[in-house]
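Structure first, commentary second.
One protein chain omitted, others in place.
This part shows subunit A:
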Amino acid sequence: MSVKSPSQSLLESLTLISQGAEAKVYKGRLEANDGPVLLKYRFKKHYRHAALDTSLTKSRVAGEARALLKCLRSGVNVPGVRMVDASEGLLGIEWIDGKSVKSLLPSGAVEEYDEDQELPDDVDDEGEHPLSRFEISSDTLMDLIGVEIAKMHLADVIHGDLTTSNMMLRYPVANAPTELVLIDFGLSYHSTLIEDKAVDLYVLERAFASTHPDSEPMFASVLSAYAAQLGKDWPALRRRLDDVRLRGRKRSMVG
């Protein structure tokens, strides 16, 4: 194409926020006077055959958008979809004004050189407790996480990459409770299997343990809120989670 496509010209106007192996994340505007949107651009992967790359990119953009809509319809807090250009690999979603949960919980690492972050964790310069702006306690935050994941699993959506950096707390707005928002559905898929839900939780447990020191009690309260929201399926899921803990994320292929 000799003429630049609209999405290409849009990309050039954007501010890069973060880059991963699969996609770049930008902040930008679709309409000149509107508020910002977040744009996730799945750039071309030259190590793949061009035709395969196009179809993979297309189906992943579509898959992510569908997972978001499924979550929205099921009452899970996720960002709304704003634009889709699957052939260009571009997905526009609602801009969430808030902070990643990862940045709000105590971490053992030095803040400045955090490599694996999805969204910028601006360091609090005031030195106050990071959660104070959200008007909730750490316990409430864990409850919100458990409830949101349970709602997602009840809708048979598996996130695929549950970490504290893939969750955000929205800054509280007038007379609305603080919201926990699940983000990055790039690895999500649909499944009714207890195994998949248990592995999803296990991945989060590992993420808590590796990013936040002494987080066992925190994760325990995530699980108890999850259990309460999930209801009758919880006993079976708890047993499966114990199995997964023993063997790890991958199922043994021996025998």
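One rule holds in what follows: contacts are C-beta pairs under 8 Å (C-beta built on N, C-alpha and C of every residue); 3 or more make two chains touch, one makes a residue touch a chain; residues count from 1.
Here is the rule we use: contacts and distances are computed from a predicted model.
Novice: Missing chain's UniProt protein name, "EKC/KEOPS complex subunit CGI121", "TRAF-type zinc finger protein", "Xaa-Pro dipeptidyl-peptidase C-terminal domain-containing protein" or "Small ribosomal subunit protein mS29"?
Specialist: "EKC/KEOPS complex subunit CGI121"
Novice: Please pick, from A:7, A:54 or A:191, the residue that touches the omitted chain in the full complex.
Specialist: The single option touching the absent chain is A:7.
Novice: Residue-wise, where is subunit A in contact with the chain that is not depicted?
Specialist: Within subunit A, the residues that touch the unshown chain are 5-7, 9-10, 13, 30-34, 58, 61-62, 65-66, 68-69, 72-75, 80-87, 92, 151, 154-155.
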